[in-house]
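Working notes, structure below.
Every protein chain of the complex appears in place save one, which is left out.
Coming up: chain A.
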Amino acid sequence: MGENLPRVPGGAQLHSDTLHGPVRTLRVKMVILGSSGVGKSSLALRFVRDEFKNPSPTVGCAYLTRVVHLSDVTLRFEIWDTAGQEKYHSVTPLYYRGAHAALVVYDISKRETFVRAQVWLKELEKQYIPGSTVMCLVGNKGDLDQERQISVQEGQALASDRSLFFTETSVLSGDQISELLLGIAHRVYECIGGQQGGLSEWKETPLIDLHHRDTFTPFASCCKVGP
């Protein structure tokens, strides 16, 4: 799905099928958590396609991928965009178990989502061995500054208490999105990439490529005949 990618500033490059080279590709499992309606799916969509759409509520969980090129390694983010609705909470551990990066998102204009974010952080801390996961607190809807209920300082304070990565974003305007993704990519690679058995290598299975399906047809060679 998300292999055709928009630009990424800060030294990252576009991924294309030809760009395999000797650079290793490592798999990074990333999970996005938070209350309903804070913009988790929109954040994921920004990561993957740099688009904004007002989506319907996520059903269960959505899986998206995004490849990020760092100077000496390629990271393939496997993003689990979870549903914020309470009825799906029982299955959420499936997605955050073994995640290398966990994003906890809240809406800066809604205090209850910030409270809920703290509950998520507590739950994550129960699960994690320090150093195996990069955790990140994201205050979304930066564009709603005039309705703000959580100050930047408050978010920052919570994050530094728990030594988390913190940022405020706006999925509507796209502000700070690629910075966030790159920040996570660097951190994940630095913290976990070096560890023994930290990140597994991505092997492209010889699967279909819809854009090149002509090569499969028995008539493909006919096209080469002629002037």
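The working rule: a contact is a pair of C-beta atoms (placed from the backbone, for glycine too) under 8 Å apart; a residue touches a chain by one contact, two chains touch by 3 or more; residues count from 1.
The criterion applied here is as follows: contacts and distances are computed from a predicted model.
Hidden chain, UniProt protein name from the list "NADH dehydrogenase [ubiquinone] 1 alpha subcomplex subunit 6", "Vacuolar fusion protein MON1 homolog", "Protein HIT1" or "Mitotic spindle assembly checkpoint protein MAD2A": "Vacuolar fusion protein MON1 homolog". Listed residues A:Glu86, A:Asp161 or A:Glu201: the one in touch with the omitted chain is A:Glu86.
When the full complex is taken into account, the listed residue touching the unshown chain is A:Leu45, out of A:Leu45, A:Ala99 or A:Leu199. Listed by residue number, the positions of chain A touching the unshown chain are 1-2, 36, 41, 44-45, 48, 53, 55-64, 79, 81, 83-88, 91, 94, 205, 207-208, 210, 213, 216-217.
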